[in-house]
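Each remark here refers to the structure printed beneath this line.
Just one protein chain is left out here, and the rest sit where they should.
Each chain gets a letter, A, B and C, in the order it is written, and its residues are counted from 1.
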Amino acid sequence: MSILNNDSNKVLIQGLGRDGSFQTEKCIQFGTQVVSGVHPTRAGKTFGEGVPIFGSVEEAVKATSPDIGLIFVPAPFALDAIVEQIDSDIRTVVCITEGIPVSDMIKVNQYLKDKKTRLIGPNCPGYIIPEKNVKVGIIPNDIVSSGEVGVVSRSGTLTYEAIVQLTKLGIGQSACVGIGGDPIHGTTFVDVLEMFEKDKNTRAIVMIGEIGGTNEQIAANKIKDEISKPVVACIVGQTAPQGKRMGHAGAIVTGKSALASEKIEALKNAGVTIADSPTEIGLKVHNLLK
Amino acid sequence: MSILNNDSNKVLIQGLGRDGSFQTEKCIQFGTQVVSGVHPTRAGKTFGEGVPIFGSVEEAVKATSPDIGLIFVPAPFALDAIVEQIDSDIRTVVCITEGIPVSDMIKVNQYLKDKKTRLIGPNCPGYIIPEKNVKVGIIPNDIVSSGEVGVVSRSGTLTYEAIVQLTKLGIGQSACVGIGGDPIHGTTFVDVLEMFEKDKNTRAIVMIGEIGGTNEQIAANKIKDEISKPVVACIVGQTAPQGKRMGHAGAIVTGKSALASEKIEALKNAGVTIADSPTEIGLKVHNLLK
Amino acid sequence: MQLHEYQAKDIFKKFEIVVPEGRVAVSSVECKEYFELLAKKCVIKAQIHAGGRGKAGGIKLVTSPQEAEDAGSQMLGSNLNTFQSAGGEFPINKIYIEEALNVTNELYLAITMDFEMKCPVVILSTEGGMNIEEVAEKFPKKIIKLFVDPLIGLSPYKVRKLCSMLNMGKKLDEQLSSTIFKAYSIFDSLDCSLVEINPLAVVEKESIVALDAKITIEDDSMFRHKDLAKLFDESQMNETELNALKNDLSYIKLFEGQIGCMVNGAGLAMATMDITMKAGMAPANFLDVGGSASEDKIKEAYRIICSDKDVRLILVNLFGGILRCDVAAKGIVDGHKETRKKTPMIVVLRGTNSDEAKTILQNSDLDITFARDLPDAANKIQQKLGN
Partner (left out) sequence: MQLHEYQAKDIFKKFEIVVPEGRVAVSSVECKEYFELLAKKCVIKAQIHAGGRGKAGGIKLVTSPQEAEDAGSQMLGSNLNTFQSAGGEFPINKIYIEEALNVTNELYLAITMDFEMKCPVVILSTEGGMNIEEVAEKFPKKIIKLFVDPLIGLSPYKVRKLCSMLNMGKKLDEQLSSTIFKAYSIFDSLDCSLVEINPLAVVEKESIVALDAKITIEDDSMFRHKDLAKLFDESQMNETELNALKNDLSYIKLFEGQIGCMVNGAGLAMATMDITMKAGMAPANFLDVGGSASEDKIKEAYRIICSDKDVRLILVNLFGGILRCDVAAKGIVDGHKETRKKTPMIVVLRGTNSDEAKTILQNSDLDITFARDLPDAANKIQQKLGN
């Protein structure tokens, strides 16, 4: 078993535009079992090597029983797609879409409360489990390797950076999860840390945070109290000027707690090994596992 | 123990207009421990024999720790009062107010889902526990008597009618609960039936239904499967013309299932003793308990 | 509060739902004039608060100015009694005249509250133009329902599914979908209990047009929509109903009954009607004076019952809770002073201040028989009228 391992790991794709189709191909190449696509006007057709397309999630679920939903639909339609997947009781929903209005995500967050679905993202690269050949998202196929380090990150491309450093040092990953850069997102650092703690395949955890918000501090508290496995953390945005938006809506420095220094302090206090520079993530893990 | 028995049975009153004040006096006369009132512009004053009035539920709860909230505020402000009491984690909220918009009650119903509060009503007479001298609502004091029959009803005044008949025949009540005549209400027949089933003080149950909706059928299913105690039921509105609103918003005959005959049929099938006429409720219970 | 078709269509236009070109006419001359302005074929529709106008002669197709004028003069000033008007008659004071369109087929669309699901429901059927209750009974599968989550609102994916089940092609699907969203906006923003379009027509296979329009605002929500109160048409209620409404009494006239009932509480009122019927007599009305009735309100209730010529006996059954019986008794005595009609009464008074109330009534010159309770009242009705 690894984290985020569902009954079947069958994946439904919603949103089959240029990017969605391209990335789905990559998922299939990695070995992911993509069982169906959903597209309102391409129902009845197939994509890739014969994956059937349905007009609605309900129909796709009835015909192909996916456990996982992967969303690429454009931002204006993302709320509806997420709700549609939740309403079909899909266990794990990964939303790659960026630019979803905050007010929409507030609704989603509230709607999820009494539902069975776990949401990952939005504005995230999804997750990958090298050992199981399961990839639900857009993490590049060729950088990962199977092993015992769990990676969790708010940033997409920076996750890849960390994975590359690990793989180059011969350190494989049990799973890598991008939880997304938006201020309101489904699965949090704490959720993933909990999963890694329970997961027998994971020996150590890499956590990549950013300036803005207080999620890293909440994670630090969790680590202090409940995570026994060693954690290496890196917080980026140390050189970002205050009050400026750095791309991710979540990465705004507002108030002291949002500062990189505050986050690093909290994590240090929780016994976390800090990679001062993003270039040192791999090395720090390497030293830790020696 | 009886049903709806809270830790302390301390009651907070929200809405102290003419009716609210008058009815609160009656509650106190019955023996109910009314500990505080809430009125936005009369904070700091007292009512009755020294019951303190607060400007908000939060302050009243802090100072007087009520378990129960009783609402008399006018319909336009009722949604807010109910939410205010829920937000203060009051265990049992009884809303007497009639005329609350359906769209407001839809919100309340949704809001209650992950909360600890039980709502009774709106548009209901509340409940009374003769043995405990607890009355939360407007059921007349002098008609009830302590005993072993539980009464649950959608209609207010008809509840009184049933209680009078019982008391005249020397049959006391363990508790009487008016769940309210509005189409969307908090506590349902099924909830109260469950409570009476578990309650050691209750030997038999009187259930008074109306035309409209399908709540009586749902109750019938519950009785068939899970209620072992004898139930006497009366459904009023047998002579009401179809398609006409009979006062209670809930009492509209729409579709076959809303008809009195359908409800009676369902209850008969569940083994319930039917009082064909509202005049026979007391006698039927009397015969049952002989 | 029910709106007239022409009022509902004004709202439809504001929300950009497509309706035929039309005008309101209050005289047959206007019918003729507007016909000439509108189209070669028009529909003349009586503006009344009852469904089933078509079968009752309240809708007419006209093809010349003269026909328009004739139809107008025939309808205006007359009363209409439809199969949905439950015995009542509705005066035709206004006509809505609109262009007749080439209808390919007719759909049914409605939005209302689903009390079991506890949320709004959108109802769509391919069997438009018909009585929808009939469709529901005969072809339940031809009725599609969509439930609206109170937090999320109307989900596009659900609307898409609804539309796709009709299989009308992309263009019509888009128009239908947009109509559904607009109708829902009306329902939601005006706190409606019903928005109904029957028929919602496919015109010349290429556009979706609301041929009829029905909007009912929930009475309990009217405090949020005071600007809409002016749309209320008093002429569509008879004087008694209007009086009841103005006094916040829940009153329904029942034809062929002889027992006038005055009760507090809807449940007790229905129970009272039931035992009247069981005693072999029909109730002449449903009348719930409500929880917190004042003297004036009771007085008005008494006058309303007395004004009903069918009433041979009055049954008063009051259970004081929030209502105080003494206040009610004073109201009855006041009412009697004005009407001076000595209709025999059977009176059951219990609960708050019922003793004081009995004294007040005993000291009046009303023809009163007191009953202890409901069973006793049932016996006394039979005694009074049975022989």
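Everything that follows uses one rule, which is that a residue touches a chain if its C-beta (ideal position, glycine included) is under 8 Å from a C-beta of that chain, and two chains touch if they have at least 3 such contacts.
Computed from a predicted structure; not experimentally measured.
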{"item": "Interface partners of the hidden chain - shown chains only, full complex considered", "value": "A, B, C"}
{"item": "From A:Ile3, A:Val34, A:Val73 or A:Ala240, residue that would touch the chain that is not displayed", "value": "A:Ala240"}
{"item": "Option from A:Ser65, A:Asn221, A:Ser261 or A:Ser277 whose C-beta touches the chain left out", "value": "A:Ser277"}
{"item": "Among B:Gln110, B:Ser146 or B:Thr188, the residue in touch with the chain that has been omitted", "value": "B:Gln110"}
{"item": "Among A:Gln110, A:Asn221, A:Asn269 or A:Asn287, residue touching the chain not depicted", "value": "A:Gln110"}
{"item": "Which residue of A:Ser153, A:Ser174 or A:Thr202 touches the chain not shown here", "value": "A:Ser153"}
{"item": "Contacting the left-out chain in the complete assembly, out of A:Pro40, A:Gly55, A:Gly150 or A:Gly213", "value": "A:Gly213"}
{"item": "Touch list for subunit A against the chain that is not drawn", "value": "18-19, 22-23, 75-76, 96, 98-103, 106-107, 109-110, 125, 138-140, 143, 153-161, 164-165, 168, 181, 183-184, 208, 210-211, 213-214, 234, 236-241, 243-251, 255, 276-280"}
{"item": "For subunit C, residues in touch with the removed chain", "value": "150-151"}
{"item": "For subunit B, the residues touching the chain missing from this view", "value": "40-41, 55-58, 77, 79-81, 83-84, 87, 107, 110-111"}
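As a working rule, only the chains that are shown with their structure count from here on.
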{"item": "Reference subunit A; chain at largest CA-centroid distance", "value": "C"}
{"item": "Among all chain pairs, the one with the most C-beta contacts", "value": "B-C"}
{"item": "Centre distance in Å when subunit A and subunit B are each reduced to the mean of their C-alpha atoms", "value": "49"}
{"item": "CA centroid of subunit A to CA centroid of subunit C, Å", "value": "55"}
{"item": "Separation of subunit B from subunit C, taking each centre as the mean of its C-alpha atoms, in whole Å", "value": "29"}
{"item": "Residue list for subunit A, restricted to those that touch at least two other chains", "value": "none"}
{"item": "In subunit C, residues with contacts to at least two other chains", "value": "151"}
